[in-house]
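Right, one structure below, let's go through it.
The complex is shown incomplete by one protein chain, all other protein chains being positioned as in the whole.
Coming up: chain A.
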């Protein structure tokens, strides 16, 4: 029955691709949402069965995909705790986003195409996380990349959207290439692409820190960094917001961008063997979370704030992976999927209510006109900002902050950065909330309330964003470890350097205090002292800094200068195609010979006779010469 989970979305995608022009909107909605809904129910049944069975994993062999010599890749699906966590999030959050989309996209002419792509995406993503071998994983990996491209460029009539789609595709391709090389190397050394057999063989093959395994881990990290929009390949995600908002919620917040986290967690044995690569994971995560947090602070577009915040939150997950806190990263993935999907869809509701206005400086005061959206958005924001005790974000992020310090691979610097990130998160989140929902309305269009198909998924996600945190509570607060116990068979427990309740309390109180401080500063900044803050922001240095952060630390300019420009210049040099020159010359010579010969066709009979004569004389001369001399 496991195969049905990815098969249903694939099947409905096929159905919609073939028939969306003839189906009515209701049919499209039923097929599009229904398939994901049934998948979600099957996931529940399968998950229950899996938990009852007590096995570490269950594998379903469908058929052999590629068989060549010793190489063997099967269509094998594997369900274990890690993939179950991902499948659960993908199908359930995916289903809610699909239901939401029926409301959000209701007026779109390409309604069917949208659902076809969304279903294809869900299918590919499920393939990615259920794959038993890396080749199948790569199939899903590329599949989600394709769907991401299709959906970012969904409104393809605007060239800017097409550009954003191409940018996302090409930038992630850089990471994908690194990952493909890692796969080749893994096959070369271990003779297999099956994940479990690689992970079994690896410790016996390589000593810790062996150059080969470090290289492989770095290449895998390259793939993960591309897909998860981490430094230095993060530039595509803010532009990916060109797609419809449900796409941003599903692909560019909840699921696809966390594929990198999944990949690193899945191959945790390799990273354990390569301490340098694992440190790089932590450094990348720490740097990204700080960078993206700063950028989120100065954005105007509500979706770009959320995009940078997504980059920053995935940075937390990478930091957790880098310090060996595997289950903490996956826990943060789950809670992040809930509250970020909620925030994106809440932002989508606001955008639709204001007739596709995304600039926060043209919103304001929506607390009164959109009370339902305000409430759920506030719950999501509180979770993102990790408001203590009542939100899931607090429990998942706090765990990462604490482990960044206390884990055997942790470091005080990570801890400080994580705390600074928590402060930034609270600040930019509530800056967004205050700008959007408080103060007075600065726009023109009259807001209209979104329909129930959009609101019900929001309520469900708001509920999940609150309660999802209670499956894993820290030592200091009840000590519940349901989630990490559940992942125990797949992901090793974090090795602690120090276990001091007092220090943990300090860390938590500090994080909570910083959250409140961030919210307070946002309050002062936006509501209480906007003029004072404006004067502060208009100081020359601050203005420069604001512009710099607004552009995402000018990474786009840097890549333009370093890569795009030289490439375009080279392309321009080669505009007349140097290789082609050889062939055009050949053609030119042939043509010239042809002209010369054609000139002998003078049409004058006597010339021809002369030709015959000369030929005859030559032949005779040769013959005579051959015979007599």
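Note that a residue touches a chain if its C-beta (ideal position, glycine included) is under 8 Å from a C-beta of that chain, and two chains touch if they have at least 3 such contacts; residues count from 1.
Note that contacts and distances are computed from a predicted model.
Given that one chain of this complex has been left out, which of "NADH-quinone oxidoreductase subunit K", "Ferric reductase", "FeS cluster assembly protein SufD" or "ABC transporter permease" is its protein name according to UniProt?
Going by its UniProt entry, the chain not pictured is "NADH-quinone oxidoreductase subunit K".
Which of these, A:21, A:157 or A:606, touches the one chain of the complex that we don't see?
Considering the complete complex, A:606 is the one touching the chain left out.
Going by the touch rule given at the top, which residues of chain A touch the chain that is not shown?
The list for chain A reads 597-606, 609-610, 613.
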